[in-house]
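Can you keep this structure in mind? I'll have questions shortly.
The other protein chains are all here in position, but one chain of the complex has been omitted.
Naming follows writing order (A and B), and every chain is counted from residue 1.
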Amino acid sequence: MPERIMFTMGDIACAEGALSAGCRYFGGYPITPATEIAEWMSLRMPEVGGAYVQYEDEIASITSVIGASWTGTKAMTATSGPGVSLMLEAIGLAVMTETPLVLVNIMRGGPSTGQPTKGQQGDIMQAKWGSHGDYQIIALTPASVQEMFDQTVQAFNLAEKYRTPVFVLADETVGHMRERLVIPDEKDLELTYRKLPSGPPEEYLPFKPDDDLVPPMALLGSEYQFYATGLTHDERGYPSDKEHVQIELITRLNDKILKNADDIIDLERFMLDDADIAVIAYGTPSRSARRAIKDARAEGIKVGMLRLKTIWPFPDDTIASLATEVKHLIVAEQNLGQAYYMVKASAAPTPVHLMTKPAGMPQLPHEILDKIRKVDSI
Amino acid sequence: MARTEIRIGGFGGQGIVTMAVVLGETLSLVEGRQCVQTQSYGPEARGGASKSEIVVDDEEVDYPKVQEPDVFIAMSRAAYLEYVEGLKEDGILIIDEDLVEIESDLPAGVKVYRVPATRIADKEVGTKQATNVVMLGVLAAITGIVTPEGLKQAIKDRWPRFVDTNFKALELGIAAGKKALAS
Partner (left out) sequence: MTESAPVLRHPMSKYIREDRQPWIYCPGCSIGIVTNMVARAIDKLGLDFNKVVVVSGIGCSGRSSGYFKTGTYHTTHGRAIAFAEGVKIANPDLEVIVISGDGDIAAIGGNHLIHACRRNIDITVICINNFNYGMTGGQFGPTTEHERYSQTSPRPIGNIEHPFNLVKLAASSGSTFVARWTAVQARRATRSIERAIKKKGFSFVEIIGACPTAYGRMNRLGDGLKMHEHLLEVAEIKNGLPPHEAELEYESKIICGEFVDIEKPEYTAVLRAAHTKFKESI
């Protein structure tokens, strides 16, 4: 399809990004503020020959997405906090069986039912640590309608490349606001597809990784037979209760993300070159911060921003080196402090200041400006 | 034109979200401006007070929501009371004169324009559903933020089957806006 330009909302841009990435299976359950993704998928999937399936709950939704992915179909689900809470066990299954999928969380106010129609960034740690056990996750944090498209494509590429579930973590404001969206010509999109096995089927070891720590993935219905299980398994995929198998498996599952962190992490540096103060932000608060930084610069305060376009794996090395260049860091996030603790651990001993807003409206630019002024006067 | 903030308030079912979306489509797709549209969602699908907003700028819009509207269009009493706060000094307040009365002190220099948009849609266009398009015409005439030609293009793209009705609503809105401006 040639280039298209729309004035549309983040949720719809996300759905279009998925379709452009080749997603042909959507399993979901309606939930505010992610419902528009499901609605758009129900409209568009028939046009591309894909399936929109509405399940009885979020657990079935994501588990069916795992099933669809094992047939070689790019698959996704989209939900909000309560839905993610229900999906957590299956996220662990997808991590353990190395299943590519994309999970969109349009973050609303929590805990529990919270404020369904208001945004928040309260699910940052849930995305990382929600399922039980030691694992790594990839999470992207778009800040505009265009990025909802671009980063959903990126999420599919990362999911396929690393055979892992990937989160798109967008606050409600980004999900529901409308902006200009340019959908590139499909010829101009770079798409990734998982590695498939190639050797003799009888020699295939379904969980034997290549040098990049990612094993080629056999598909259901192919000549490569396999057993995939959420149980700790060896390279054959067979369950094992041996200590070394557990250590080798979870170390590799962690390393395949952490050792490829440079390839995954996506950051934007804004006015940082001569900065004394660095604001760390992502999603809508980063847009408030951008305004505040421009205004603070006009007042002569040397401040810039490191915007996290991906939040997991966490860019600790970048923040550690940034902390040696600036005198202060400010974390502006729409919660009571989540990325803050990660920044603090990476930046020590450089002081890190928290500028939170655990409510529906993101920080106003002048609120961040006030914080910048205060920190500047220390 | 520097950053301009427009707020539209009304009750659910009046088409105020659509109104902001059409305005956004005009500004963004037809006139090539930078703009962001947002809205407040409540649990009510109909009734209640709701608002939708547009921020337009020449450079990329940073903070996407309205902080102090330059223009506030109030189409219901509840929305007027709920959302009038924050209206900028010397700002513009456009009200549907049959539905809204000025019940509070307004910031200094605010110019108030009264237009019977719902009545025009009902009696002259023939459908109350066209109220939002009438009001878009009013907005174009009073503020010049958007051009009538741009709005026509966006309306044609969005509702190809209802071009005549909507063009009529738009023209009547422009005329009403000019009249309000002159009075």
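Simple rule for what comes next: contacts are C-beta pairs under 8 Å (C-beta built on N, C-alpha and C of every residue); 3 or more make two chains touch, one makes a residue touch a chain.
As the structure is a computational prediction, the values presented were derived from the model and not from experiment.
K.L.:
Among the chains included here, which ones are touched by the excluded chain in the whole complex?
P.N.:
Output: missing chain touches A.
K.L.:
Check each of A:F226, A:Y282 or A:Y340 against the chain that is not shown and name the one that touches it.
P.N.:
A:F226
K.L.:
Kindly note down the residues of subunit A that lie in touch with the hidden chain.
P.N.:
Residue positions of subunit A that touch the missing chain: 24-25, 27, 46-47, 49, 51, 53, 55-57, 59-61, 63-73, 75, 89-90, 92-93, 97, 218-231, 238-239.
The definition used in the following text is that only the chains that are shown with their structure count from here on.
K.L.:
Based only on mean CA positions, could you tell me how far subunit A sits from subunit B in angstrom?
P.N.:
Result: the chain centres lie 36 Å from each other.
K.L.:
Of all residues in subunit B, which touch subunit A in the complex?
P.N.:
The touching residues are 21, 24-25, 28-29, 34-43, 61-65, 67.
K.L.:
Enumerate the contact residues on subunit A facing subunit B in the complex.
P.N.:
Going by the criterion above, the answer is residues 5-7, 32-33, 116-117, 173, 176-180, 284, 287-288, 290-291, 294, 361-362, 364-365.
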